[in-house]
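Provided herewith is a single structure, encoded as structure tokens, for subsequent inquiry.
Only one protein chain is missing from this complex, and each of the others stays in its spot.
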Amino acid sequence: MTLPEVQTQQKDDLRIGVYVCHCGLNIAGTVDCEQVVAFAATLPHVVLAKDNRYTCSDQGQELIKKDIKEHRLNRVVVASCSPRLHEPTFRRACEEAGLNKYLFEMANIREHCSWVHLYEKEAATEKAKDLVRMAVAKAALLEPETESVVPIINKALVIGGGVAGIQAALDLADTGYKVFLVEKEPSIGGRMAQIDKTFPTMDCSICILAPKMSDAGRHPNIELLTNSDILDVKGYIGNFKVKVLKKPRYVTKDCSACGDCATACPVTAPNEFDLGLATRHAIYTPFAQAVPSTYIVDRNLCLNKENIIVCDKCIKACERKTIDFNMKPETLELDVGTIIVATGADVYDPASLVNYGYTKYPNVITSLEFERLINAGGPSAGHLLRPTDMRIPKSVAFIQCVGSRSEKGNLYCSNVCCMNTIKDALLIKEHWPETEIYVYYVDIRAFGKGFEDLYKRARKEGVHFIRGLPSEIWEDRKTRGLWLVGENTLLREVYKTNVEMVILSIGLQPRVDSDIIQRLCNLSRTPDGFFMEAHPKLRPVDAPTGGIFLAGCAESPKDIKDSVTQASAAAARASILMAQGKVTVEAITSQLTPESCTGCQMCVKVCPFNAITSVPELKKVELIEAACSGCGTCSAECPFNAITMHHFTDAQLFAQIDAATEVDADKKIVAFCCNWCSYAGADFAGVSRMQYPTNVRVIRTMCSGRVAPKFVERAFARGAAAVLVSGCHIGDCHYINANLQTEKRVERLWKKMERLGLNKNRLQLVWVSAAEGERFASKIKEMQSTVSNVNPEEIEKSRKMTERG
Amino acid sequence: MEESGHPYEKFLRKDRIPHIWCEGCGNGIILNCFARALDELNMDLNKVVVVSGIGCIGRVSGYTNTDSFHTTHGRPIAFATGVKLANPELKVVVISGDGDLFAIGGNHFIHAARRNLDIQVVCANNFIYGMTGGQYGPTTPLDTWTTTTPYGNIEQAFNLVHLAAACGSVYVARWTTLQTRWLTESIKKALQKEGFSFIEVVSQCPEIFGRYNKMETAIKMMQWFKEASVVEHFSDPAKAEITPHRIVTGEFVDIEKPSYGRLLKEMKTRIAEKK
Amino acid sequence: MPVRTWRRPLDADKVKPPQAEVHIIKDRCKGCGYCIEFCPKDVLEESNEINKRGIHPPKVIDEERCALCGFCSAVCPDFAIYTTEKNCKEKKTTK
Partner (left out) sequence: MTTTTTTPIEKPRQIVRSGRRFISGDIACAEGAIAAGCRFFAGYPITPATEIAEHMARRLPQIDGVYIQMEDEIASMAAIIGASYAGVKSMTATSGPGFSLMMENIGLALMTETPCVIVNVMRGGPSTGQPTMPGQQDVMQARWGSHGDYEIIALAPSSVQEMFDLTIDAFNLAESYRVPVFVLADEIVGHMWERVTIPNAESIKIVNRKKPTAPPSNSFAPFKPDEDLVPPMAVFGEGYHFHATGLTHDERGYPRTESAEVQTQLVQRLCNKIRKNKQKIVRFENAMLEDAEVAVVAYGIAARAALSAVRKARAEDIKAGLLRPLTIWPFPDEQVAELARRVKALVVPEMNCGQIVREVERAAKETPVIFLPKLGEEPHKPEEILDVIRGIHR
């Protein structure tokens, strides 16, 4: 290990190696890598600069290791893709060569350069040089850091008791880990429990689900918490503290589920499980196979409000005396090492598509309502009945992509609807072969194993597939049948068909309350609103937050098979962590220099993690590094530079700013991006090849809260034309709410600029989520006018920024 | 009086209804719950004896369509002792007030409980002496106003459930008159239990206690019960407080213990066998 | 699950709770108002008529609404009100 020497090293002992990656043509196609290498070689402390085709390849990594040893490199800079992708790779290489991994720095010349400036090779090359200059400048000031190792609690939390949650819980429990399976509904089972048959095998959904449900129900390692909500998630990978609100059922475990109470109950309401097609009582069980089978009282419906028992019919009816209106909500505190989010999806509500007349015409039903109708255990005992006259329709039409692939609903494809319809069509044919069935579609997507066969079968059975969705549906007053009009886009002709019943094949959409879990678990969401994985290819079940994994429709619409697959994957990922028993956490935390602290408590006020406490008697504060998550907003707030943010020190950031503004400052935008959202957003712009001007220089901080006013002032003082501060949307901050400080600081800066008679447009603040590459790109475009309008006087004036006042 | 067809008519002395109690008086509800309990257990009314003492609730024995006796002030339990021991077949229920059972009759209560005499005692606790116009009594809360505490009550009140538990009752519960369902269940439970059972019914006297303590209407007193009462089954009776903000209700004791009657019977058989 | 339940359930008639009949014995009523105050379905209100004790007994606003929970009769101190199931001759208790 070279750590000790490095720490005591004089700057002139610095030996930096720079590696410029071609990434095939991804970078080299736009950026002149040789030029960049040549340039890098001229930079201070750089003892060698090389380029290679794929730095991330084994050879590339071997080369770096070799050089570290042979050339006694004590800092390494790789200019290639986003650190969010390969920083871990290169850090590992450095470590293997005995170099502390925190002495490695990256320049993102792909997502932030070559991909977004495809057609401006020179400018892109210049930018690449700048980015390398910035990286080297920071590298020169990097310090070795030691990571703390934290133990991992051998318990897991699974949020959501659908098939995904059940599978994940069972896998973990069978592996031997204690699992808390939290479900907000009275029973586990989720959507799959509502479905009649599954495609492509056509086997009975509940028949294959029920055994899993009861397994989960009685597994010694699984603690089932139904009718429960997640209230709070604190802590970090391996050591989460979770608060769960267990709402009372008002029925004790001794319930034998005989149902006498429900029979006695005088009040009724539509049963959510049957989508209102059947009634339930105030005391009920959502469906026959529910787990737990214990009944539950819906106190909103029940006549007994607050603490007066006016009605005791159920109490009297219950032989085993299991009904207890005195039950109170409990808040459970769980310590878990890993969390699997399997919160599932909602179905699209087609009522908003007025042209389809759902809720206007009773004989227009949704595909989920269909599942209940066709289900033998359902409200119509398996008879596909027309709500208006309770008879079996002779003709039905399925309409695909309802709420999917359209501006009217959601833009994405809901993945399951095509096959679901094909399955449903076959079911109808099976029961009532004479039924005329029309399926109106955009494309039939039968991509999965055995799907195409099923599709063929449907065609063979005489199901009519018509390309082109109806533009409108109206009801025949007499027959209560329905008229469908639209264009058959294959035959290029208008159709006007009359059927007795219409089934809207509705899509899936993110849970309306996704934001809650998102906030609690620090998750990100894609533009579709589903939870975002850490990496779309390589870490598809990991959430960006360590120790948290995704499974099922919470991540994206998927069928049962995929949900189960992903659930097992998530369980496996979680098991890996827990099997290791410990995890090392990044050393990116703040550190207090007590000598400089005056005990003003500014930092105490802003720390989102209560990691800083005041010690009045000493006129100092105390900083608990273990509790620190590393946003750095304290350091940004401290007026006395008493708090150092490891790996993102003032000096390092100043160095990057200076490097960024070394040449043509007055044409440049210095952009501060937070690691989780806005930097990722900029990456996303790159991945999507969104083109924007080349004059932006991105400096990465963990959180926008780290961006101290002095950084912005420094940039202006250095003559930068404009400064962009960006972070996660308010509420999405990965450090709870540190970005609220960002907002305050920028507003203060704007006031100051006004006082100094500066054009405050030169400082911009934008919230960019990891999915909003477009937003980032257009912001840069938008700022160009400001940049081109700054004249030398303006620049001169702004040098005053650093002066007090 | 008219044939009302009311389901509980058969438990009442029709010619005595309507009763003498004031508008909204809790006593009527207690009688109602008692009737319901008898109905639901369909007890043999020929074997039920209701004994009461003096005070508003004392009149209750005059309304139940059972054998009944209206004793002197404070003595219903002593009287009931004689009845029960003389004819163990009878279900002897004492329904009386807080003053009757715990002031003048306190001694009888603690001893009957100690003996675990096989009777059920239901106490209507309205916090005052109602019949005599609202004087303070053994359960009047501190700082409340009555005709004999014109400057506020400076005496500590009895915690009846704590007292009953301490004296060895096998079943102890407290309910407000708004908790009719629970109260009825409790009475049923008590009626089926061997030994001395005690149920305190926090009852409303809107006419006097209410007027004196800013609850002028019957509804207002019920609102107090609604807002203040909490059910805490088997919590420590010592902590079962009754304050303007909190009335701790629930079942506090439910244990098995041989009753006086059983031990007496066993003793007699022992003697008989000896010969 | 947030579900739009707009349809009339198919089994609505089958599970229809029995129709209630509310009986008020006006002259017994002392007007405490408990039955009105605590009816979970707000079936009752104070009437304008005056009974022989000179008070306003309750009257039924909407018998349809009554769920037959029987609390009115349970909380009535004066045995002045009770409910029965419609068109069932013999008056039965709320048991």
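We call the chains A, B and C, going by the order they appear; numbering starts again at 1 in every chain.
Just so we're on the same page, a residue touches a chain if its C-beta (ideal position, glycine included) is under 8 Å from a C-beta of that chain, and two chains touch if they have at least 3 such contacts.
Treat the numbers as computed from the prediction; the structure is a model and nothing was measured.
Although one chain is omitted from the display, it touches the following shown chains in the full assembly: B. When the omitted chain is restored, the residue from B:82, B:133 or B:152 that touches it is B:82. Residue positions on chain B in contact with the hidden chain: 13, 15-16, 45-47, 49, 51, 59, 61-62, 65-72, 75, 78-87, 89-90, 107-108, 111, 264, 267-268, 271-272, 275, in rising order.
The working rule: only the chains that are shown with their structure count from here on.
Averaging Cα coordinates per chain places chain A and chain B 62 Å apart. If you average the Cα atoms of chain B and of chain C, the two centres end up 29 Å apart. Shared interface positions of chain B, i.e. residues touching 2 or more other chains, are given as 178, 181.
The multi-chain contact residues of chain A, meaning those touching 2 or more other chains, are 308, 310.
Those residues of chain C whose C-beta lies close enough to touch chain A in the complex are 1-7, 9-12, 15, 17, 38-41, 67-71, 74, 95. Chain A makes touch with chain B in their complex at residues 306-310, 312, 315, 326. Partner chain C is touched in their complex by these residues of chain A: 185, 266-272, 274-279, 281, 303-305, 308, 310-311, 313, 316, 346, 349, 351, 359, 362, 379-380, 385, 387, 390, 512.
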